[in-house]
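Please read through the structure below; I'll follow up with questions.
One protein chain is absent from this view; the other protein chains keep their places.
Naming follows writing order (A, B and C), and every chain is counted from residue 1.
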């Protein structure tokens, strides 16, 4: 069983008061997570003790950096259970990964009249690239709707999946409602028609096991900063057949066999897709973050977070004038709610005044807000340093605010 | 006058021996530079004391991060003398910036039969994106050749610049030969025909003043890691008229006015082009790096490096069996050379054995190597922590190696 | 944020957000401004009726958070009886009031408590856009 208070000691941000002298109650982990000391140290040790570029130079410390970089690739490969290290590409984040797949994989494969399916609950990052590409190509963007519970309308999926569909993109977990999707189900249906499926795992990777072979997806991306790692680093998993068939995701140094002025040939494997100097410190920090997660155990993290999420949901539902949005079959540790008569932005400002970091807004999911008929929601999203005491504090301040504002 | 030995104390990497117990003599600054303590601290302080996402949340520490992030934008704006902060976009590096401009700016503006000009001395990062786009579009890539000195053949430029030319891309400094280009001259000629000019400043930004208004370029990019800053962060300068006319460089969170399922509108200004969570720690680290450079003074840095580069060039030229490649009008602190009868890779291995980090290879400039008729060169590139003593050591070990190998 | 302003924020902003005296459509308006914040969906329509060079009446419709609503209500009140020219320095003062980089104290800028309450936005950069939503639209006019 996880001892969150003890784990919290590993996160230096919590060993201090806010500038207003309050304890920091951080409930915006869906946006980004704080970093344990081991991640911070991995970065500063790299810069202080062995900094260099990776893969191209034969001197110390570059030789050492190259080894350490490769070890993180191995670690990530195991972490997501990819069949091989040749399917794990480092990039700069989820948004970066999605845009690159849209540009490099889908653009040359999409024609007028084709269709792409995404869902009604996507973060803008997993909607706009496909939407804009469809507009550019004269293709159709089909939207898999959600039910009143927030769950995907799986039944509709088979209907949408006609022969013109060339690509399916969906999120593992809704960042706004915390709905957890049945990825295996979607992939199994799409597989029957040989349609590649792209998974945005930004919101699931920190608390739920990712097994790309079990899911059987074609692509999957996530950001380091959402799993206790650094900013500016991300992972793209793609099946080898796609990586080898695609043009490089980014043209730059380190990806070529032979360059001539008018034409070039490119290497195979992940090197093909990692043009330019990667975020080396970011990759090493991500390695430390994954080791940190593994030291606790994904299974333990998952059950702990489910436990406190249930607790939070119950407490919120017990309050008058508070409505938790969505009630999915599988709930991730993210809950959106609204308070009668109080605008989410005002609510969050009052909570923030008490040291509670919580998010108000459309959560980069405007179409979902429209569907829910709210301009915005207040969202809490939990990580392993959160405790039931944090939730009690939230509930207490929600009550104070309610008394004061309404 | 710069005291490099004293400055070096600010770089923790040099306060230690290599694993073989040697002093580190780092002469591969063209690949990447080491980091002063202030940059390392900026990153770890951010993660330890005030980490959060930027721009979207109303709580501490996000409010503080947003202010700090904006201050770096202001700093960079002044540093490159951009007319306004609205023209300075953060991204993930030079390669990232070039690819994005190719994808988002040039792709929709290039048609079959059009022409793009680049030069014979480009790094693959500033050749491949344009080359591959020309292939995709059936456009022509024209190559501005170099003279025997390594200098651009400026006279040919006017001839190449016919009415079909839609874009010109060139580097500020050749990463392989250290040739410094006359950017103002190129831009002035292109300006007469209203053709946008793109500058790859990766190799000049750390030692030469960048003044985008004086150069009068349309686009300019550089990487943080080449100016004593972190990996995974870069800057893209672009004229406001282009930033406003372009579609977003990356589709994601934070760039929209209104998103509907089938169409969207985007905000103006730099926010339009910074979709997704940026490399926040990287941007703050870049800020510290620029402050570090400013604390010394770009003018001082430039004259110091020119001084030790001249010294190195003289010493190398004095050696028998060593040939320095190129002899440009303006030399940046990068020198490529070959040793008679010794392959550059073997040479660098021997130098590396003595703690000298120096690069052998094609330096991601295969077409230039072909032009020079060498498979590879050995390259030294200097930064402010280098001294004449480093160069003396290099020369000494070069002589030893020569005696031993040939 | 000093305690006085905090208190003002809590009292005046909430009161002004609930004040319905200037809400509603103005049928014979001479100017209609749209203020929209895409980030949070707040949306107001501001109606201004100019008679001669004086604003005889102003009102607004729309929805949003307490800060944007209160600032729009306060703006509507401030508009009445003034010329557009007279509004210019007031708008400038308001932007200074919410500017966290300002070297002028809120109290040195105004003693109108309805306005002063918005100085709290100096502490909430993200809420500044709420406070200035409608004022920013007006700025384009004056």
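Going forward, a contact is a pair of C-beta atoms (placed from the backbone, for glycine too) under 8 Å apart; a residue touches a chain by one contact, two chains touch by 3 or more.
This one's a predicted model, so the numbers in the text were calculated from it and none came from an experiment.
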Point to revise | Which displayed chains the unshown chain touches | key: A, B
Exercise for review: Decide which residue listed in A:147, A:247 or A:267 touches the omitted chain of the complex.
Suggested key: A:267
**Study point:** Chain not shown: contacting residue from B:166, B:345, B:371 or B:399
**Key:** B:345
Exercise for review: Taking the full complex into account, find the residue in A:32, A:48 or A:66 that is in contact with the omitted chain.
Suggested key: A:66
Study note, to complete from the structure: Those residues of chain B that touch the unshown chain are 343-346, 349, 352, 360-362, 369, 375-376, 404-405
Check your understanding: Residues of chain A in contact with the chain that isn't shown?
Key -> 55-58, 62-63, 66-67, 256-258, 265, 267
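We adopt the following convention: only the chains that are shown with their structure count from here on.
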Revision key, fill the gap. A student comparing B-C to A-C should find more C-beta pairs in contact for A-C
Exercise for review: Return the distance between the CA-based centres of chain A and chain B, expressed in whole Å.
Suggested key: 30
Point to revise | Centre-of-Cα separation between chain C and chain B, whole angstrom | key: 46
Review point. Measuring from the mean C-alpha position of chain A to the mean C-alpha position of chain C, what distance in angstrom results?
Key: 38
**Study point:** Multi-partner residues of chain C (at least 2 other chains)
**Key:** 39, 124, 127
Revision key, fill the gap. Contacts with two or more other chains occur in chain A at residues 345, 349, 352, 360-361, 366
